[in-house]
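As you look at this complex, bear in mind that one protein chain is not there, while each of the others sits in place.
Right, chain A next:
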Amino acid sequence: MENYKLSINGKTQEVTASEDMPLLWVIRDLLDMKGTKFGCGQALCGACTVHLDGEAVRSCSLPISEVGAGKITTIEGLSEDGSHPLQKAWVEHVVPQCGYCQSGQIMNAAALLTKNPSPSEADIEAAMEGNLCRCGTYNRIKDAIVTASQSL
């Protein structure tokens, strides 16, 4: 067990964890932030997506020992009040069905728009391919990303 200082959503958090503990479980179990979801444990579904220094990463497969001083953003830190353009677009298009994968979808899309503020349909598909949705909200996700990109 080691002590770690993490920067999450602009706050410094201290945790004690085994060095191989994935960031996902640090966030969910040790810090009790439940917006980031567990889906596969092998970076295959994207439900656990958070930002590390602005890049979308799969927190289920990122050991805490590799986070270092990187700045982590979770869905709770994307905006204070749900006012991120993607969150507003998600509401406008009524994207979610069950909603479980949507934190990861939004975080992944947010990283995409940071890099590419005007993505084409092909860009969106390529960037979002790692995020599974079993309910089938892919079309509305795509529409919401386009709407958000137009409001940037």
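One rule holds in what follows: a contact is a pair of C-beta atoms (placed from the backbone, for glycine too) under 8 Å apart; a residue touches a chain by one contact, two chains touch by 3 or more; residues count from 1.
By our rule, contacts and distances are computed from a predicted model.
Not every chain of the complex appears here, and the one that does not is recorded in UniProt as "Molybdopterin-dependent oxidoreductase", selected from "YciI family protein", "Anaerobic sulfite reductase subunit C", "Branched-chain amino acid ABC transporter permease" or "Molybdopterin-dependent oxidoreductase".
Checked against the full complex, the candidates A:18, A:120 or A:151 give a single residue touching the omitted chain, namely A:18. In the full complex, the hidden chain is touched by chain A at residues 1, 17-18, 20-22, 25, 28-30, 32, 34-42, 44-45, 47, 74-76, 78-79, 81-82, 87, 90-91, 94-103, 106, 124-126, 128-142.
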